[in-house]
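What follows is a single structure, and I will ask about it in a moment.
For this depiction, one protein chain was excluded, whereas all remaining protein chains were kept in their positions.
Showing chain A:
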Amino acid sequence: MISGILQYEFLQNAFLTGMIIGIIAPLLGVFIVVRRLSLIADALSHVTLAGIAASLLLEKKFIGLSGLNPLYMGMAFSVAGSLFIEKLRAVYKHYQELAIPIILSGGIGLGVIFISLADGFNTDLFSYLFGSVSAVSRLDLWTILIISVLVIALVVLLYKELFLLSFDEEHAKASGIAAKSVHFIFIVMVALVIAASMRIVGILLVSSLMTLPVAASIRIAKGFKQTIFLSMLFGEISVLGGLTISYYIDLAPGGTIVMIAVLILIATILLKKLAGIKPA
């Protein structure tokens, strides 16, 4: 496979992109999980689907738009979806979790309409749903790289604020930090990372790359920084392992990546159990 990576550009694109999202998806995933917002990732990935379907539809109906990269429209929809979620959370103050199913079903509804209107796509929709080793272009790779640099820089710069917002939202607001702005930046970052990850893991499985490595790391980590570090490590192992297996057996990488993440999760739970049996 190493020779394959050296030889074929599409494999380079897939593995480099995979390495990047294996880091940034769990990085944001840690904050999502501890803030109990796991389902937001699901809602936004379905909105991203609507964006991609819209882009493919435009591409099919208007020949002039054939160069349109679905990634951009997916990102635009995802970011718009994240803003709608925030609006809805403000409207339904006492039922904040309602925002998620509303946006999720809205996203699917819109996506299904676009797909039906297009009467089937030339591009393999399957690869968007479950990921693909061959579909990542060089342009996708560059776009995702830029987003990742931005996201990592923002998380490092806003680490204190993001930590406080996650640990104790009320205290964050009371102590006068710009909680609203930080949260806004955070949710837009989540939207971008979801759109960036969908080429590799697929829309239906994006959220698992953000939550499963975190679920495993939270079982065994000491402290928040270690939780982040282990999550990124588990994410990276899942993505690289999953891509390798999918390349050899010709499976959709979304499935193999997620199954490795599940195995890691089970291993950490067992590890913790075994450690608990030993007398302290």
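We take it that a contact is a pair of C-beta atoms (placed from the backbone, for glycine too) under 8 Å apart; a residue touches a chain by one contact, two chains touch by 3 or more; residues count from 1.
The rule we apply is simple: contacts and distances are computed from a predicted model.
Colleague: What is the missing chain called in its UniProt entry, if the choices are "NADH-quinone oxidoreductase subunit N", "Transketolase", "Zinc ABC transporter ATP-binding protein YcdI" or "Intermembrane phospholipid transport system permease protein MlaE"?
Modeller: This omitted chain is identified in its UniProt record as "Zinc ABC transporter ATP-binding protein YcdI".
Colleague: Touching the hidden chain in the complete assembly: which of A:Lys87, A:Arg138, A:Lys225 or A:Lys273 does that?
Modeller: A:Lys225
Colleague: Where the complex has a chain not shown, which of A:Lys61, A:Arg138 or A:Lys160 is the residue touching it?
Modeller: A:Lys160
Colleague: Give the residue, chosen from A:Leu39, A:Leu88, A:Ile177 or A:Ile269, that touches the chain omitted from the document.
Modeller: Within the whole complex, the residue contacting the unshown chain is A:Ile177.
Colleague: Identify the residues of chain A touching the omitted chain, counting contacts across the whole complex.
Modeller: 34, 36, 157-158, 160-161, 163-164, 166-168, 170-172, 174-178, 217-218, 221-227
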